[in-house]
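This is the structure, below, for whatever I ask next.
Left out: one protein chain. Kept in place: all the others.
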Amino acid sequence: MEISKEKLIELYTTMMKCRQFEERIVDLYARGQVPGLAHLYIGQEAVAAGVCGNLNDDDYITSTHRGHGHVVAKGADLNRMMAELFGKKIGFCKGKGGSMHIADMSLGILGANGIAGGGLPIAVGAGWSAKWRGTDQVTACFFGDAASNNGTFHESLNLAALHKLPVIFICENNQFGISVCQTKHQAITDISIRSTSYGMPGVTIDGNDVVAVYETTAKAVKRARIGEGPTLIECKTYRWRGHHEGDPNLGSRYRDKKDIDAWKLKCPIERLAKDMVKNRKATKKALEAIEKDVLKQMDDAVAFAKEADFPAIEEMYEDVYVKEGV
Amino acid sequence: MEISKEKLIELYTTMMKCRQFEERIVDLYARGQVPGLAHLYIGQEAVAAGVCGNLNDDDYITSTHRGHGHVVAKGADLNRMMAELFGKKIGFCKGKGGSMHIADMSLGILGANGIAGGGLPIAVGAGWSAKWRGTDQVTACFFGDAASNNGTFHESLNLAALHKLPVIFICENNQFGISVCQTKHQAITDISIRSTSYGMPGVTIDGNDVVAVYETTAKAVKRARIGEGPTLIECKTYRWRGHHEGDPNLGSRYRDKKDIDAWKLKCPIERLAKDMVKNRKATKKALEAIEKDVLKQMDDAVAFAKEADFPAIEEMYEDVYVKEGV
Amino acid sequence: MRELSYADAINEALKMAMKEDERVVLLGEDIGCYGGIFQVTKGLQQEFGEDRVVDTPISEAGFVGGCVGAALTGMRPVAELMFIDFSTACMDAIFNQMAKMHYMFGGQGSVPMVVRMNVGAGRCAAAQHSQSFHSIFMHMPGLYVAIPSTPYDAKGLMLESIRNNNPVIFVEHKKLYIEKGPVPEESYTVPFGKADIKREGKDVTIVATHAMVGRSLKAAEKLAKEGIEVEIVDPRTLVPLDKETIFESVKKTGRLLVADEDYKTCGIAAEIAALAAEEIIQYLKAPVARVCSPDTPVPFSPQLEQVYIPEVKDLVPAVQNLMQYS
Partner (left out) sequence: MRELSYADAINEALKMAMKEDERVVLLGEDIGCYGGIFQVTKGLQQEFGEDRVVDTPISEAGFVGGCVGAALTGMRPVAELMFIDFSTACMDAIFNQMAKMHYMFGGQGSVPMVVRMNVGAGRCAAAQHSQSFHSIFMHMPGLYVAIPSTPYDAKGLMLESIRNNNPVIFVEHKKLYIEKGPVPEESYTVPFGKADIKREGKDVTIVATHAMVGRSLKAAEKLAKEGIEVEIVDPRTLVPLDKETIFESVKKTGRLLVADEDYKTCGIAAEIAALAAEEIIQYLKAPVARVCSPDTPVPFSPQLEQVYIPEVKDLVPAVQNLMQYS
């Protein structure tokens, strides 16, 4: 499959957005301007971009505690995202959800999720729903290597395979669950082999190669849309930051700075940039222009978020229940 | 491996006990003499007998809602078992547990369990305990095909493999979870392949061949005792009765009488009897004597249970908490 | 008027809802050809097919979580948990996903789903199949909780639950399934948050739930012979709770007894007693009384279980005691 130049530019732009959004958070967090927990996606951008590059607006995703990248890649408005992280009323969740619960129903973003493994059953349900409603919508379900040990993984993949649901299970294997490395949380290396337990195809790929992620997902999405059922895709990658902002020294309690540096050399964004320039898909200049433009979008988002109002106190008591007749 | 004549006699006797115990319940239940739910083991005797034939008194088992056979095979006193089913004070649980909660700590019987899949984490803990305490005790964990879809299966096998715990996971695949046949609860045929998801050996065997069960378990127990970790053994078998006594017409709502009849021809007890006689391991006479003797034991157990007293009302409030300093 | 059993009334409501709204689907264990362990879904799979009445694997977390995803994306699923005891296997889906999404997402999306389950002891099913702990769902914000005590209420509350745009925990009572009562043929709803006075009286108010309503009516007959006139208020939904009707009755009688089969401590009776002590204590002529299950697991032995169950035997003396005060 030959990927169009436009698509490559799109993937590059998406990754750049994911990266820059998080770098803003690093800075804002350090200056105490965003409250709460922030689990950053830096280093894993190729996964979100490559997967979501295959999705339509009415397709669904379920996300995780490390969800900013997924949400950005699915196309969510940066201003309202940033506003949500600031706890502002104009944010996606009226400031009531924050980083771990960003959702945008209009784009099929069924929410980041604070529960590791919590998104998998929800993805199964969204896939089932599409099947029941007779649409060709697919659901991409993001989760981590450590979440693959939660019982919800097992029950969800079994249900999806049994009913041939249009769900693509994307395991982002960044080799750690907080401080616990993969060898300490499971006795296997390739999580994709778990697909055999459900009679589902599974594949392991380089999660820092956005083209590989895009193409592998494309095949899985195709299968899903024509009713051939789910696929498990394991993307090997690495997170550059600590588990969350505030994790001392980028996680030095449990990993070696050398590993981080080694993985930085495999930066998915630079990698695509190099290839594109080499293969004459884009000029350095053009890519720099994109970077600048994204930078500007981030400036705007932060300005927007800062100026926005906090929710009024009464709103705390609203939205516990849907107002009937709505 | 050549199995001694004595061991074969033992296996035969154990199976006969399991069978006869349940046949008593069929009768007593029909006459309304035992209260509550009874999930009978008839047809699956080779599994309990073959597995427990490898265990010492201080080894552990965790059982299921269909636990009578496991408990009998591990050597529990028939009188106290029967008394428990009658809800009598002298029963294993003082009449407070009943069929689904029979336990005998003195024989490492960590309880039948009313939760499908509930026993697996407990077995993991018992195995971990043996490892921590530095004993060579093993734990045999019985569960059904349908329970293998519970998240606890996944979490338990992953933990056991990761820490090389001395646990033998025995999946009794009788092809149904109540009314749901295997093809409707999972998209695989051999549940043993799920072992690969955890880096654990797995094997599928004929669960109606007590010799195969005995020998396969022997290997797994050997591995477990020397610290080489867990094994998943799938035993294909079939239950002759309904899911529980009272399941109309032996489950005719969801299965064909023909299947039951076909499986009855594969009776594990008759099968062993034939082989033993053919190979001159025992005479028909000797086996009939065993049957008679077991029959007598059942008469005694029922008489014992009937005569026994019910618990006093005050006992309802006891044993919620351990009396301290005990 | 035509009489139906409580189970058949729910069955009829499910059937009507499925006929009037394609988005309604049923998921649960053995709800298909088996008709549900208590026959509540009898015949529905035959009528609506295996796609809309789905026999699930033993994967409560998977399929109840799946219902959340389906509800978020346009379906109206109704899940059956075979016993409330098994809600423990999907508590994350209920507490952290289903109950919170609408709020966490700032009012975006809704989760119009129903989780059916049953409470009640009395079948000698012991500690894991006889519990009543529905108060924990009353405790968790974001859930509606329906508790029908009659076939009429069961049908009307189920139709309302399915049409309602909020997640509903629909708590049935095992011992009521075969109880018959008048049920209109046509479709109707029982509104949430409207208590029903099941008996009028001037001396003592009994706020009774589920089977405690019928038991209270029996007790009231006895007490009437002593000249004690009991008023019985059935909240019908715990959330929303019709405080007004309860308070009006208590203001009239000056005496409050709360009868609920849940464990006593921190149960429904505790909440209603607390509300009275907070808001209308000045109207109380007597202490508040609670008649609930004792704070012990449910014992198996029929002898003990009969004493365990809160019944007329407990209600009559409790009311008589309240009459000592004036």
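Each chain gets a letter, A, B and C, in the order it is written, and its residues are counted from 1.
The criterion applied here is as follows: a residue touches a chain if its C-beta (ideal position, glycine included) is under 8 Å from a C-beta of that chain, and two chains touch if they have at least 3 such contacts.
None of these values were measured; they are calculated from a predicted model.
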| item | value |
| --- | --- |
| Given C:M104, C:A146 or C:A259, the one touching the chain that is not displayed | C:M104 |
| From A:S129, A:N149, A:Q175 or A:T237, residue that would touch the chain that is not displayed | A:N149 |
| Residue among B:G50, B:G67 or B:G118 that touches the chain left out of view | B:G118 |
| Chain B residues touching the omitted chain (full complex) | 60, 62, 91-97, 101, 103-105, 110-111, 113-115, 118, 120-130, 132-133, 139, 151-152, 155-156, 158-159, 162-163, 318-322, 324, 326 |
| Residues belonging to chain C that touch the chain removed from view | 85-86, 88-89, 91-92, 94-96, 99-100, 103-104, 126-128, 133, 135-136, 138-142, 239, 263, 265-271, 273-274, 276-279, 281-282, 284, 286-290, 294-297, 299 |
| Residues of chain A in contact with the chain not shown | 35-37, 87-88, 93, 95-98, 100-101, 113-118, 146-147, 149-151, 177-180, 184-186, 253-254, 310-311, 313, 315-317, 320 |
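Here is the rule we use: only the chains that are shown with their structure count from here on.
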| item | value |
| --- | --- |
| Farthest chain relative to chain B (centres taken as mean CA coordinates) | A |
| Distance between chain centroids, defined by C-alpha means - chain A, chain C (Å) | 40 |
| Distance from the mean Cα position of chain C to that of chain B, given in whole angstrom | 36 |
| Chain centre separation (chain A, chain B; CA means) in Å | 45 |
| Per-residue multi-chain contacts in chain B, two or more chains | 149-151, 184-186 |
| Where chain C touches two or more other chains at once, by residue number | 56-57, 59, 61-62 |
